[in-house]
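Left out: one protein chain. Kept in place: all the others.
Chain nomenclature is as follows: A, B and C, assigned in order of appearance, with residue numbering initiated at 1 for each chain independently.
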Amino acid sequence: MPYIPHTPNEVEEMLRVIGAESIDDLFDEIPQELRIDLEKSTGLNPIPLGKSEMAVQRQLSEKAMLDGTPLCFAGGGAYEHHIPAALWELATRGEFYSAYTPYQAEASQGTLQVIYEFQSMIANLTAMDVSNASLYDGASGLAEAVLMAVRANRKAKSKRILMPESVSPVYRQVVETIVKNQGITLELIAIDQTTGTINREHAQQQLHNDAAFAALVIPQPNYFGSLEEVHQLTDWAYKQGALVIAQVNPTALALLAAPGNWGENGADIAVGEAQPLGIPLSSGGPYIGFIACKQKLVRQLPGRIVGRTVDLDDKPGFTLTLQAREQHIRRSKATSNICTNQGLLATAVTLYLSFLGTDGLQKVAASCVANTQKLIALLEKSPEIKFPFGKTVFHEFVVQLDVSVDSVLERLAEEDIVGGINLSQQQVASQSVDANKNQLLICVTETKTEEELRFFSETLIAICSEISSLSNSEGELS
Amino acid sequence: MPYIPHTPNEVEEMLRVIGAESIDDLFDEIPQELRIDLEKSTGLNPIPLGKSEMAVQRQLSEKAMLDGTPLCFAGGGAYEHHIPAALWELATRGEFYSAYTPYQAEASQGTLQVIYEFQSMIANLTAMDVSNASLYDGASGLAEAVLMAVRANRKAKSKRILMPESVSPVYRQVVETIVKNQGITLELIAIDQTTGTINREHAQQQLHNDAAFAALVIPQPNYFGSLEEVHQLTDWAYKQGALVIAQVNPTALALLAAPGNWGENGADIAVGEAQPLGIPLSSGGPYIGFIACKQKLVRQLPGRIVGRTVDLDDKPGFTLTLQAREQHIRRSKATSNICTNQGLLATAVTLYLSFLGTDGLQKVAASCVANTQKLIALLEKSPEIKFPFGKTVFHEFVVQLDVSVDSVLERLAEEDIVGGINLSQQQVASQSVDANKNQLLICVTETKTEEELRFFSETLIAICSEISSLSNSEGELS
Amino acid sequence: MSKRIIEQNAETLIFELSDQNRRSSSLAPDIDINDACNNLPEHLQRKKKLQLPQVGELQVVRHYTRLSQKNFSIDTHFYPLGSCTMKYNPRVCNTQAQLAGFTSRHPMAHSSMSQGVMSCMFDLQNMLMEATGMKQVSLTPMAGAQGEFAGIAMIRAYHDHNKELQPDKEPERSEIIVPDAAHGTNPATAVMSGYKVKEIPTNDQGDIDIDALEKMIGPQTAGIMLTNPSTLGVFERKIKLIADMIHKAGGLLYYDGANLNAILGKVKPGDMGFDVIHMNLHKTFSTPHGGGGPGSGPIGVSERLQPFVPVPIVGRNEQGYYWITEKQLPLSIGRLSAWMGNVGILLRAYIYALLLGRNGMVRVADFATLNANYLLKRLMEADFEMAFPERRASNEFILTLRKEAKEYGTTAMDFAKRLLDYGYHAPTTYFPLLVPECFLIEPTETESRDDLDAFVETLIKIRDEAEQSPNLLKDAPFELPVRRLDDVKAARELDLNFYYSKC
Partner (left out) sequence: MSKRIIEQNAETLIFELSDQNRRSSSLAPDIDINDACNNLPEHLQRKKKLQLPQVGELQVVRHYTRLSQKNFSIDTHFYPLGSCTMKYNPRVCNTQAQLAGFTSRHPMAHSSMSQGVMSCMFDLQNMLMEATGMKQVSLTPMAGAQGEFAGIAMIRAYHDHNKELQPDKEPERSEIIVPDAAHGTNPATAVMSGYKVKEIPTNDQGDIDIDALEKMIGPQTAGIMLTNPSTLGVFERKIKLIADMIHKAGGLLYYDGANLNAILGKVKPGDMGFDVIHMNLHKTFSTPHGGGGPGSGPIGVSERLQPFVPVPIVGRNEQGYYWITEKQLPLSIGRLSAWMGNVGILLRAYIYALLLGRNGMVRVADFATLNANYLLKRLMEADFEMAFPERRASNEFILTLRKEAKEYGTTAMDFAKRLLDYGYHAPTTYFPLLVPECFLIEPTETESRDDLDAFVETLIKIRDEAEQSPNLLKDAPFELPVRRLDDVKAARELDLNFYYSKC
């Protein structure tokens, strides 16, 4: 009996103490007609019988092998970075891995101090005053930020949020799912077709519909890799009495202005996906959303928060605090329903930032920028590849091909390359992106060598001309 | 500066405290003419410059990929078994991994208790009274056992050891290297050509040369996978006044008579390779030699030993003991020069035996036996494959082919199979094994599925006939 | 007796080990930062100094290894935290989920490079459907609370859709009924979907007050959220009746799967009449709690909610596995995470499910229940007071220390803190809210009888201490890295960021 330590004798003795004949008797309060009949086909039969660890290991290794370890140039919210080898060796230590939420503070000082350090690092990175202990991921984190902004902006009394199309379409979709039932509306702002950044005129137009809005979301770098004019946008939003939600890539913050320093007053809430900080790609999760804000908004923060305090002997220690915001105390009036968050990932992020430090993170970011520019330079050589939004980017950029992006990605997959993200094929195509434009979003991080960049650019260019000559010759034939 | 935490400031301040101008000054006692000139080609130039963790990781992954993870049917002293996933996660915890030999007992109770448990398990497995804390590996362990037997058998006053050819040829070679300079001689005993086991008549003959010998080595199962008549052999050696050194496979001891119970009196020393108990194949090391003996020989044991004792408060605790046997106390009169042993591997073995337990180890052993018999049954179908030593084996057996074993193994390698060990090609061919006999030593453990057994047997049979028809047709041509 | 002479120091913060001039890493590429910055517009560059810790690699490893040792965890301690199912997290689930093929897959990788992980997800969907008796499972919610959100959002989508189809016949449904013993996430979730919460009382047997329910149900009822067995540790025997009542009124039933461990392989929520459920894989399927997450809260639905499930889910056809998205499910409530939730956690649950198999799943409920009932009985024999002494425990049960509080002035919290001294994580305290001075105790199936016995003896010993020297409880813990912490100060003099006062 895997994982069950009971001996037959013990079971017997335990039943005797309980005063039951059999284990089955312990379920006698469950109406008989509801009980599963394991003999019947309606039982659990389609679930296979248990297997040995060896058999399961083999099965999983085969599945993992199937997906391989391709060369990856996709980003779009999930980024491949080097992860220090020590990181997961520490994070998966049983004491971190198998502990619960630190309800008993005295028996959880390890986790609590780590989270306090996490909060401090996130706050410092974003130049905000306070951070919480994590949210599920960047997308749902943005939804929480929107809810928080609506709660916090009492002045505006508005449930409208200005949401640029330069925010990831998936993020926008998740926000929509989460906030729509509370009557909150997302007003889209179009992008400028030459820069891929927020069209400020269109934003200005949105004001005419209804004077007030609760907040403006500003992505940096944005979904297309381009850099928004964060200072002007922030100042503009402030003038309208709106809060600013900064949706940021934490690696980029090593080199780019931190939300707390945007414009005159800084953003009010900074939110984002911390996956780039030590979390593997792993098909999109578990990742970790972070959220930080100005001190005055702290009581509107969703989720857990750790505070430093002292013990009976006046010795410093850490504990969960401001719990009156949370569902287990405030119930239907809580700031959010979040309970379990992404604690282990917060530990991983804390480890990552400790291992890298300021200098290391800046070098990682700088290397992303440098490698990205190198790939751009290589791709520029091909006249068939265009850069519709320019080249002032952090570590992602859009190229426009003259062949179908889908076919290109499929061919690249055959070469064991994840070639990027097909912008026209996004689950919810952005209004600003024309499906016929054949736009591909490419990401380059510090993990790529010169040879890999060369290999990728050559392969991409070759595939493009291969496909285009193929379709030309097909055209000729018909 | 990887791994060096000093800041430039600190270095300056430290030099000031020391009263030196530069770090280089600290080496001023080294004669200048001996100092390496890093500028010169005699410096360190052929060693590459340091690389980032990311670059090194990539380099190593490529090398590991090169060797793949083939289907392995080789044994001969190194065995593939399933290793519980939790094992190395625990064994490589920093507290085990990065601790030294437990010189400060109070600060090393973790390691010390583990080793006490290891000793108890090894003693129980071999049915001996006491075990040490480990030796380097099975081969050098056998050498230590030989030295120990010569020291211990004061009655015999002989430096002769009877060494059957059914002991691994590599083991014999290692023993020779280690003991020869102390005037100890190994008298080979031939094997019976129909069973692959010790030829007892030949052993008897050895007696005529010189009445006394210090010890007889008995392997079980032996190098050819066959089972020795351990009870009779042990009793025979006793009658000659010789000690018995049992060289045993620990997995097999789950089902086979333990050395302590061989014959009337039991073996005196049990020694072997504990690699099968949770240590990966990893090209032959690090492995772990174990050695156990009767209580009365304990002061002749080489290496570390942990004992249970009490502390000042009478609470039980563990410490290194009987150190007067060891080099750091006894110096030139020590029982061995061994200092660093294989502590982490002892931890792994302890974990393995704890996870598996009696029942688990017996099942692993039983599964080895069953799978081996299954493969034998499959191979028997081919008339070209012969079993010169029969089929009464534990988990290894010898087959005789009618084609060159080398070519077969090479062809199998192309199919990503490690097909076994070429007995004729051993670094030191055994006198008993005729190089022309095309003998192949095959091992099957619990890790092999029915399909793999079938696949291997079919491939092996096919390759054999392919090669033989090829050489026939070549014969025809010429 | 040992003398504690050295005051244990508080662990230094990583920031206090930092020196901005330290450069000790091989972990970042070697590059000139300023060069790269030339590619970024000057005015968008960071001006404010970044203050991440600059610490040597050894010092980082040492700091966090030492911190880890300050935690209680399943791997080190008995952890009978009620409602949390703190059972063994098999290590093989971690090692196999960390295989490079899984960790390096980009979520947008072409499906031809994703058949491995997609097949795992497909199989997991099916196993969960089978185990719960639901028609479709979506794996995407990232924890129980998000599963709840998805569930209630589906209930709302269902009613909204019906109202769209039949605007006259369908009433305006605005209320979700929640028992007073429910977990805080339930009411919080209902509100997030725009519903009003109605609390329904529990009777002294731990069952829902059917009369009160009768009165509460009406055309305004959108649905009810229940855990069964409930957070009171007992099975709601009238569940079929309740389901009929709610369904008759046009409402739907939501099942909070936090206690699924108690009934795995015994009853299927689908058979009880539930329309939508969530499962906490970080409880029943033993994925790690990680000091507070990540979790995973897949939802399962009955046929009528199938069109509304959150996307993506994995489908299979002749070509292989493929993503089912809003294209195929236009009525879907949408997406809850950027991709498909906590895949790495789902993999761990999948591995666990393969190890257990259907035979192992039944065993989970068997032994979780055996352990809980045994512990309950032993504690009753030792004269502890149970909230529902007449009832079978499910996988957990409630003990109340109100007698001890009255007689010795020692609260449940004092008992909890003293338990820590003896090397036991405390049970859940003061939840559910309706039982005074309570412990919600959940031993789980992976603990041995010996450990349960030792726990009973410890509780008895602590009660003796409460009688004889209550301060041993009130001032506890003594043996941990810190003494009892000042929560009030923590909330009043907020210190949430090392740099805040310093920047």
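A few comments on the model shown:
Keep this in mind: a contact is a pair of C-beta atoms (placed from the backbone, for glycine too) under 8 Å apart; a residue touches a chain by one contact, two chains touch by 3 or more.
This is a predicted model, so every value here is computed, not measured.
Hidden chain, full complex: it touches shown chains A, B, C. The missing chain, though absent from the display, is touched by one residue of B:A254, B:A270, B:I291 or B:V444; that residue is B:A254.
Summary of contacts with the chain left out: across B:F224, B:Y287 or B:F389, the touching residue is B:Y287.
The residue from C:M108, C:M127, C:I152 or C:L355 that touches the chain not shown here is C:L355.
Touch with the chain that is not drawn comes from one residue among C:A28, C:L44 or C:I74, which is C:I74.
By the touch rule set out above, chain C reaches the unshown chain at residues 1-6, 17, 26, 56-59, 61-62, 65-66, 69, 74-77, 87-88, 90-91, 355, 421-422, 446-448, 450, 472, 478-479, 483.
Where chain A meets the missing chain, the touching residues are 1-10, 50-54, 84-86, 89, 94-95, 313.
The rule is short, and it goes like this: only the chains that are shown with their structure count from here on.
Chain centres were defined as the mean of their Cα atoms; on that basis the chain farthest from chain A turns out to be B. Spacing of chain A relative to chain B, judged by their CA centroids, is 48 angstrom. Contact of a single residue of chain A with at least two other chains is seen at positions 53, 57, 82, 84, 92-93, 446. Counting partner chains per residue, chain C has residues 22-23, 25, 27-30, 55, 57, 61, 65, 90, 92, 94-96 touching two or more of them.
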